[in-house]
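Could you have a look at this structure, given as structure tokens, before my questions?
Missing here: one protein chain of the complex. Every other protein chain is in place.
And then chain A:
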Amino acid sequence: MPEVNNPETVIELKRITKSFPTKNFERLVVLDDMSLNIKRGEVVCVIGPSGSGKSTMLRCINRLETLDSGEIRVLGEYVGYKEVNGSMELLSEKATAQQRQRLGMVFQQFNLFPHLTVLQNIIEAPTVVNGVHRKEATKVALELLAKVGLTSKADAYPGELSGGQQQRVAIARALAMNPEVMLFDEPTSALDPELVGEVLRVMTDLAKAGMTMIVVTHEMQFAREVADRVVIMDKAKIIEDGTPEEVFENPRSPRTREFLARVSGTNGKA
């Protein structure tokens, strides 16, 4: 059993580095020696210019990407590895899949399963992965749909829903696995402006209910009002980390000031 340094820390990124190969046989460093701790119940908004590595960081946390170096622990456990007699061993796909259940992920492009109805989308993972009985899973799914205000759409296909509705279903789908942490990757960036509010409202409710959340977003209003912490990333590094007041009113680095000025100038759309 790996030791838990701090029982309150649910996600721990320790000096992680991630790079991608480029065409001319060099490596593009996307996350550069980055560290970050997230406590239980915390809502952390991650903001930063496009290409600064925000999505890659989230994808490393649930191991859709592998790390070059450093370590990530979720609830005290290494992601994708286990420690055996002091050395690290790669976990099987099966064990990795199990670890991922604790992390719900919401994507910019929703990624609902188009061949399944809304209800089927939500009960798919609980029934297939956890062997929950269909009836029980359906009951839970309908409760979740009520939470996101889409009870009437249970039998619709994703293609019949608006973007805002699809994203709310995607949130319900992630919640159906009962995750301990929710990861949001620009959940409102693909939405028409008038549909952003309904999704942010669901996320705000979730935050109020005590969910631990990492939210990559350009919605400054949301970050100000809902986040406990705001992290600003730039060029593969964290350049700012503090309460919304600290970061927005009193940023340490001039680059943050520059970025914030640019973002607020374009009404939250970076």
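Quick note on the criterion: contacts are C-beta pairs under 8 Å (C-beta built on N, C-alpha and C of every residue); 3 or more make two chains touch, one makes a residue touch a chain; residues count from 1.
We take it that contacts and distances are computed from a predicted model.
A.B. asks: The chain dropped from view, which UniProt name applies: "DNA modification/repair radical SAM protein", "Xanthine dehydrogenase family protein subunit M", "NitT/TauT family transport system permease protein" or "Polar amino acid ABC transporter inner membrane subunit"?
C.D. replies: Of the names offered in "DNA modification/repair radical SAM protein", "Xanthine dehydrogenase family protein subunit M", "NitT/TauT family transport system permease protein" or "Polar amino acid ABC transporter inner membrane subunit", the one UniProt assigns to the missing chain is "Polar amino acid ABC transporter inner membrane subunit".
A.B. asks: With respect to the chain omitted from the figure, which of A:174, A:191 or A:207 is a touching residue?
C.D. replies: If we include the chain that is not displayed, A:174 is the one touching it.
A.B. asks: For the chain left off this view, which of A:8, A:26, A:89 or A:155 is in contact with it?
C.D. replies: Touches the omitted chain: A:155.
A.B. asks: Identify the residue among A:30, A:105, A:172 or A:191 that touches the chain left out of the display.
C.D. replies: Answer from the full complex: A:105 touches the omitted chain.
A.B. asks: Among A:71, A:124, A:205 or A:246, exactly one should touch the missing chain; which is it?
C.D. replies: A:124
A.B. asks: Touching the hidden chain in the full complex, which residues of chain A are there? Just list them.
C.D. replies: Chain A touches the chain not shown through residues 62, 64, 93-94, 97-98, 100-101, 103-105, 107, 109, 111-117, 119, 124-125, 128-129, 152, 154-160, 170, 173-174, 177.
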